[in-house]
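As you look at this complex, bear in mind that one protein chain is not there, while each of the others sits in place.
Up next is chain A:
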Amino acid sequence: MATVKIPEQKVILCGEFGVGKSSLFRRYAFNTFVASNNRKSTLGLDHINKEYSSGGKRIKLQLWDTGGMERVASITSSYYKFAEAAILVFSLDNPASFHVLSQHLLDVVTYAENAKIFLCGNKFDLVGQDPQVTDADMDNFCEQCHNLISVTYKTSCKTGEGVDEMFADIAQHLITSNRSRLELQALEELSFKVTPQDEPADPTCLC
């Protein structure tokens, strides 16, 4: 089959339980919002692809949710593997969820060395002009992290504000940083996914 392969870029959501990672995922995937009293944390959310283009170049963002593993345990290290970008999510009305991000950042740089890192303050709708975590706090954090963080965003999954813009911007950044990705691809050339076999005479399928 002669289909043009659009590169897939794994993007992972990181951050404390309850900051809205799955809400970002739902906004990204279905453009919906489900209030917290109406859902069972992170059931059934895995990963989903969405295509972006910039300057004639196309790219597929593959956004991954944690599966809710961070609720009591820690996330598996394989969650981070092959990630091209990580979004550190915190809640603008919850300073604790912000201060703990250095731990999440450490996990990202340990297990996904080449990932670009973005910072996302969510629940913007709750705080308006008076956030618990200020722009100055965020700038300080970026500085302390030796500029590992590429961009910072503010979003509201409830209203949808800033969400599309953030993902479009991240896609743009990943397109521009194509070079390092190509290097990685060269490294991974010989590895593959295992897939179902095309078996025309499969005896278990009598259709």
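Throughout what follows, contacts are C-beta pairs under 8 Å (C-beta built on N, C-alpha and C of every residue); 3 or more make two chains touch, one makes a residue touch a chain; residues count from 1.
Heads up, the rule we're going with is that contacts and distances are computed from a predicted model.
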When one chain of this assembly is omitted, its UniProt record names it as which of these: "Rab GDP dissociation inhibitor", "Transcription initiation factor IIA subunit 2", "Claudin" or "Queuine tRNA-ribosyltransferase accessory subunit 2"? "Rab GDP dissociation inhibitor"
One chain is left out of this view; which of A:69, A:127, A:151 or A:168 touches it in the full complex? A:69
Which of A:49, A:102 or A:134 touches the chain that is not shown? A:49
In terms of residues, what is the contact footprint of the unshown chain on chain A? 29, 40, 42-49, 62, 67-69, 71-74, 76-79, 81-82, 110, 188, 190-197
